[in-house]
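Of the protein chains in this complex, all but one are displayed in their positions.
Entry: chain A
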Amino acid sequence: MLTFTLKRLLSGVILLIAVATATFFLAHAAIPDPTLGLLGSAATPEAQAALAQKIGTDRPVIVQFGDWITQLVQGNFGDSWRNFQPVSEQIATKLPVTLSVVTVGILISAVLGGVLGVVAGLRPNTWIDRVVKAGAVVLFALPGFWVALVLVMLFAVQLKWFPAVGYTTPEQSFGGWVQSITLPAIALAVGAVVMIAEQLRNAIIQADRQDYVRTLRSRGLPQWRITVHLLRNAAPASLTVLALMFVGLLSGAIVVEQIFALPGIGALTQGSSQNGDIPMLLGITVITVVFVVIVNFLLDILLGWINPKVRVK
């Protein structure tokens, strides 16, 4: 298990270095002169020159890369070119917002998708299964932004149960926090619920056809114990989907954060991209890759714990 863990960690570090390097040069190639975007309409030649000197873009790109990578290995993401505040501090204030929404969205997806998947999988081709399948097709076809807008119009603008926009921290008000992330999390979860339900349903049906299940049934085991066995075999595929969903929802959060005006990583990415704030974009990329590596690492550990056969493989 130790070798397995070390290998995983090493591949994660290699992935991180490769993505960070590629992103650095791609960003600098795509934004050859960031001073224009950073200064906007006040971009006079004098102001551009002063800003270029301040942020160091008057130096060769390779020198800038050397500085950036040296800072990065020391855990320093540098300063934003937009407001000259440390990138890490700004990401630290935005990350909890995105993680709140994505984590709650994943929890909703896991619980609802799990329940629906199990119910449908245990009763294939019954009316419940058909309802779940039909519902899955309909919900999966709905664009996420449309679902978000409908939720806002109904529950925020009309009923006023939830705020239409904005974010409240748990420290300010736990109730306010729940209110501010409920609709965004549901909007994010809708697509994920049906994917997980569908995945789990199919996996349970497949596992239910295995010889060992027939044997268990012939021994007169109660259904709930058979279900536990089924879940152990069906769970890996669903957990993999769930992990992929988590990564996918991190990027999907951009749209939801925009619709609900949440100050998360999505909004930060969009703003930084428009302004040409390369250090911020690089910081966000590195953090995202770290999360992807961590989630995949945890998934491997979890799968190994649920199903020892995975470890052997």
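What we mean here is this: contacts are C-beta pairs under 8 Å (C-beta built on N, C-alpha and C of every residue); 3 or more make two chains touch, one makes a residue touch a chain; residues count from 1.
The rule is short, and it goes like this: contacts and distances are computed from a predicted model.
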The complex's invisible chain, by UniProt name, from "SDR family oxidoreductase", "Molybdopterin synthase catalytic subunit", "Alkane 1-monooxygenase" or "Solute-binding protein family 5 domain-containing protein": "Solute-binding protein family 5 domain-containing protein"
From A:F4, A:F25, A:F174 or A:W305, residue that would touch the chain that is not displayed: A:F174
Touching residue (missing chain; options A:A43, A:I69, A:L216 or A:A237): A:A43
Full-complex contact with the absent chain, from A:L99, A:A164 or A:V295: A:A164
Contacting the left-out chain in the complete assembly, out of A:L72, A:V118 or A:V147: A:V118
Sites on chain A contacted by the missing partner chain, in the whole complex: 30-33, 36-37, 39-48, 50-51, 54, 82-85, 90, 93-94, 97, 111-112, 114-115, 118, 149, 152-153, 156-157, 160-169, 172-180, 182, 224, 228, 258-263, 267-268, 270-271, 273-276
